[in-house]
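All protein chains but one are shown at their positions in the complex.
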Amino acid sequence: MCGDPSTLEGFQWLICYLSTGKHQKFYMSFLVVIGLLIAVAPLALAMGFGGALAKRSKILPLRWLGSLYTNMVRGIPDLIFFLFVPIALDQLFEMIRHKIKCPEVTDPIYQGNDFVVCAAAKLPLGNADAWVHNVYGFVMACIAFAIVFGAFAANTIDGALRAVPEKQLETARAYGMTERQTFWRVQLPQMWGYALPGLSNLWMILVKATPLLFLLGIEDIVYWAKELGGFKSDRFDYPHPDWRAYYFAALMVFYLLTTWVSEKFFIRLNQRVNVGRVGGEL
Amino acid sequence: MKKIALGTIVLALAAGTAAAQDVRMGTEGAYPPYNFVNDDGEIDGFERKLGDELCERAGLTCTWVKNDWDSIIPNLVSGNYDTIIAGMSITAERDEVIDFTQEYLPPDPSAFAALAGSTPDLEGGVIAAQSATIQASFVASSGATLVEFATPDEAVNAVRNGEADAVLADTAFLAEMVDGGDMEFVGDPVYIGGGVGMGLRESDADLKAKFNDAICSMKKDGSLAKLVAEYPELPQGKPADC
Partner (left out) sequence: MSHSEVILQLSGIHKRFDELEVLKGVDLTAKKGDVVALIGSSGSGKSTLLRCANLLEQPEQGDIVFRGDAVKWAANRAGRAPADADQVRLMRTNLSMVFQQFNLWQHMTILQNVMEAPVTVLGQPKDQVEQRAVQLLDRVGIGDKLDKYPSQLSGGQQQRAAIARALCMEPAAMLFDEPTSALDPELEAEVIKVIRELASEGRTMIIVTHDMNMARDLATEVIFLHQGLIEEKGTPSQVLDNPKSERLQQFLSATAAH
């Protein structure tokens, strides 16, 4: 049906245009963004938990580590962190693999500007399929996002844990609960109600931060919108003038929809976690 | 040659896999006719065809990687891919950080383009260019005001929406972009930068030698000239001899 695009007209042209291989990659990139959001949320939450627990730990070095983590991420511009983390992690992994897999290579890893590890230490291996590279890049991006958003989540969770009324905890102790039981049975469940507004806010920021993916070398929706929307000369099967405005409008609809769905979700979640709290929903 | 063969064997043994060396080719994918993403979403253009041919002649298994221009050199250096083949002019400044093969295209003169019918002030007006290009350095050191963009496409669009008076870019690329008819070349061409070559890590002497040999063989048997002729926008002059 789309044999020779130059003979197509009107609606049929549009249909064929919108189903090119390039457009299919565009559609797939929406799944990448949604996948990132779904993967990062629990990771960041876990990092946030770890950070908050470390900050409150009885062990001094752990406390330092927790404060260092949250303060560092908060103090350094996100963008720098996003660029730094994947490169640093990638080089770290490759360096470790280099030492294990190629102990016979004695050349230095840093040669002038170059970072050189043996072929077997490469991550992913140089001969790996493109999709392996893509997945690897995606995982790195998830880690970078999780580290950054985990630090913010750690602060939110830490603050929420502090917000749980002392009397509730004292009562738990008065009934013989250990510190551990007090934390898991009373403080933690009650924390959610205090943390949720901050966490939902963080989620919204995360949604809006996904275009940073392209900086990490992942072809996300913003990349494809720019690429597809740009002026296309007769060299292309479907030449067209600059259509980026339409593509960006589509992205706006996507982001608005995502935030709208998120909002609905958080309203319901808020009702759930606030059950029983004074002034909360019942 | 013997040394290279030995190196290949060692590498193959270390990796324990394919005998042919795997090379990742980094390109921008946004710079027609040099390199761009076609309607199937594949990397296409002069450099795609050239690169595939070079790899075949050098006996390499090549895969293509897209990377935006701004970070194309850092990501080569840190090993994300092994070559840059992206219409990159050989300049002394870049040569300090990476190595280049011999040129496969002679210098492509840079040119200004502006809205059709306009008469921009090329020496004192606002000129758009892609960041980290020879054109951007040129504008910055001229009397004009430089506005930089991450992609060449955006630099051209800055003229279309009035943000800049004119854009300075490689003639071949601009020829493609003024195709629409709303823009035209203005002023004289500017001769900056050297010929176009492939970028490699300085520590990758073996790979550089292989590509140099392959480029040389294409120059000698006339296949390079033939390939360039398929893209009339490209500089058709003869690149430097091997």
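A and B are the chain letters, set down in written order, and residue numbers restart from 1 in every chain.
Throughout what follows, a contact is a pair of C-beta atoms (placed from the backbone, for glycine too) under 8 Å apart; a residue touches a chain by one contact, two chains touch by 3 or more.
Just so it is clear, the structure is predicted and the values come from calculations on it, not from any experiment.
Displayed chains that the missing chain touches over the full complex: A (touch as defined at the top).
From the options A:V117, A:V186, A:L215 or A:L228, the residue with contact to the unseen chain in the full assembly is A:V186. The chain not shown here is touched by just one of A:A46, A:M72, A:L257 or A:V275, and that residue is A:V275. Note on the undisplayed chain: of the listed residues A:R173, A:K208 or A:R268, the one touching it is A:R173.
Along chain A, the points of touch with the absent chain fall at residues 167-168, 170-178, 181, 185-186, 189-190, 193, 275-280, 282.
One rule holds in what follows: only the chains that are shown with their structure count from here on.
Averaged C-alpha coordinates put the centre of chain A at 32 Å from the centre of chain B.
Those residues of chain B that touch chain A in the complex are listed here as 11, 14-18, 22-24, 29-30, 32-33, 36-42, 61, 63, 65-68, 71, 75, 77-80, 82, 97-98, 151, 153-154, 156-157, 160, 176-177, 179-180, 201-204. Touching chain B in their complex are the following residues of chain A: 5, 20-22, 24-25, 87, 90-91, 94, 101-102, 111-120, 122, 125-127, 130, 133, 214, 217, 219, 226-227, 230-231, 233-238, 241-242, 244.
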